[in-house]
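Here's a structure for you.
For this view, one protein chain was removed and the others were kept in their places.
== chain A ==
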Amino acid sequence: MSQRLVITGLGATTPLGGTVPETWDAALAGTPGAKTLEHEWVAQYELPVTFAAEVAVEPSEVLSRPETKRMDRSTQLGMVAAREAWADAGLKDVELDGERVGVSFATGIGGVWTLLNSWDTLREKGPRRVLPMTVPMLMPNGASGAISLEFGAKAGARTAVSACASGVEALIMAQELLETGQADVVLAGGTEAAVHPLPLAAFANMQALSRRNDDPAAASRPYDVDRDGFVMGEGAGALVIETEEHAKARGATIYAELAGGAVTSDAHHITAPDPEGLGATRALRRALESAGASAADVSHVNAHATSTPLGDVPEYIAMKAAFGDHLDNVCVSATKSQTGHLLGAAGAVESVLTVKTLADRKAPVTINLDNQDPEIPLDVVSGTARELGAEEQVGICSSFGFGGHNAVVAFRTV
């Protein structure tokens, strides 16, 4: 199949805003999403990390009360983003053949709040008080299932689960549904809602989280010499992906082309990235290959760049290996400096931002880059947003996850 795939709708609810326009404006301006947590449980458990990047708009402000009761917070956020993307694509009142509509949605952890709250209920009140909706709420495919119901999508509702690579992997799974002719339209994306004391404690004990408790706004600082870990974030991103033929037949507005994508696995270590970035390099090269592009075509990368001391360097090494000297001509945005790390939603939200970058020809800023690490001599967009030229642009979004997962997608301007 040589059918071109295009992006026709975008949705997001993030620490920067409850919609794509709000998130995008904040991302261009440079807005720290991390704040001191005000939940009782922070002091109760004496958590070593007392801040995170929570969503700017609570899902309960947007969803009905029964929806908030019957969906885990992760599914709630996914639903908010999915509805925005669907409406943005102009599909809200359009009658589609459900058997040609698919879903591919990601999560890193799934319904962790539901799982742990139900466990508390069981221990405190006994098994009879465990709500019957517990399983459909905690299962990792909860969001894909709920979203397929929402839009009557019957071509398959897939779930990508590959830790922090999940969001991008969901787009690649969507691409497969479309390229193999199983669907004409796929709602793809990812969600995460894991700002809960247990994941916070566990990530902190791995020494993965920033401890900058006295200055949360400055804590997420990819590529800066003083970076000391990632900042937990939550949120969701969603994209409507269609075959070009289908999009044009219905006169849809096209943001960008989903040109290609690839996944690889390191088989190196369960959490540490391959120090030479070999798996990431292969993913970058294969994504370009599948996009019919060469390294010289790439003008922008929305990097994984989590702000951990060990993670940011191998990603640079991989980019250098894949793009060679052309890397000097590639502008890189590390938007986790603003949003924090949305785990399984990260690649989805960052894909939304990459698509916006190409559509608006403006790359968002990387904040907190005060002293760039000399080991990472990238052209990082910092200070103010960067204008991209009017010529054809290829933008890359890459995500890497525990388990050794590497996922890369390539978008092209239209």
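Keep this in mind: a residue touches a chain if its C-beta (ideal position, glycine included) is under 8 Å from a C-beta of that chain, and two chains touch if they have at least 3 such contacts; residues count from 1.
What we mean here is this: contacts and distances are computed from a predicted model.
The protein name that UniProt records for the chain not on display, among "Glutathione import ATP-binding protein GsiA", "Peptidase family M48", "Acyl carrier protein" or "NADH-quinone oxidoreductase subunit NuoE", is "Acyl carrier protein". Per the touch definition above, the residue from A:L131, A:L149, A:M206 or A:A267 contacting the chain not shown is A:L131. Seen across the whole complex, the unshown chain contacts chain A at 64-66, 69-70, 125, 128-133, 136.
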